[in-house]
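Sharing a structure below in structure tokens format, with a few things to ask.
As you look at this complex, bear in mind that one protein chain is not there, while each of the others sits in place.
Here is chain A:
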């Protein structure tokens, strides 16, 4: 299994920027995800690694070997396309065997490997089927088998679940993760779905407008977003502007308007934030961090919207100038309705400080 390094890679399309100065190291055997909204440059980055695009600037290394100018067919990669790109005129067997035939394996070896791959993706006995006779989920597994059977150094997945319906998507997600763990293959996964990214990845790279926003483990990205974009793209959050009132070695106190003060932990702040210089900051408070009842950082508000989902109760609460999303885990609690007043409190560890600059 190979590691991948992108050394300050920039890709221009004419005058518009595809990706700008992407500099990452993906470790051998790692499950690494490019996450971002459509048009953020994640697929462009993946295609640079696959060799379908040549970077305008920068280099691509596989295990320290410069592959920047190497053609896609010489890279020994396995790629799964968003629409699967199965060969419509071939059977399941012929599709999976394609890469092995290119590599001029013997008939016996091909048969052996293809059958093993079919078993691996649970498509035994489907070898003679035409592609058009398969369901979406089965087509997806053929695409996966076709990419894996050539024993690639790196597996590239371009939004592989986006064409499946919700239930199948969950199943296939687990399946992909299982295959990846069993084979220990370096995997790069492109998605715009944060749940997929969080559930599957060792590390995530969040991108926006062609630039890296943050690289980190799912916990880091979720709990310690570096900026407004990451905080609001990953999960739900309340973004509040605040003035810094008091800074100590361990605690920060801010005013969120009308004299309402909130105190949080200094360690819960983005590394880019400098309290010595910036007097205005942005708070990110996750809905599930806000609790009902009395406690530290108390707030009072009126319920605007109330939503019972079974597992939790979601409120939209108007507190002062702010509309706060609040999520309370259902423990047999009474569900309040629109217009009721509610007392809330936020633990110190539930407040996250970010720089106002993007």
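One rule holds in what follows: a contact is a pair of C-beta atoms (placed from the backbone, for glycine too) under 8 Å apart; a residue touches a chain by one contact, two chains touch by 3 or more; residues count from 1.
Note that in this section contacts and distances are computed from a predicted model.
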### Task
Using the UniProt record as the reference, specify the protein name of the hidden chain from among "Iron ABC transporter permease", "Dehydratase", "Peptidoglycan-associated protein" or "Cytochrome c oxidase assembly protein CtaG".
"Iron ABC transporter permease"
## Note on the structure
From A:146, A:192 or A:322, the answer for touching the chain not displayed is A:146
### Task
Write down which of A:25, A:83 or A:304 is the residue touching the left-out chain.
A:83
### Query
Among A:25, A:73, A:280 or A:330, which one is in touch with the chain left out?
A:73
### Message
For review purposes, identify every residue of chain A that touches the missing chain, sorted by number.
### Response
50, 52, 54, 59, 66, 69, 71-79, 81-83, 85-89, 98-99, 102-103, 131-132, 146-147, 150, 156
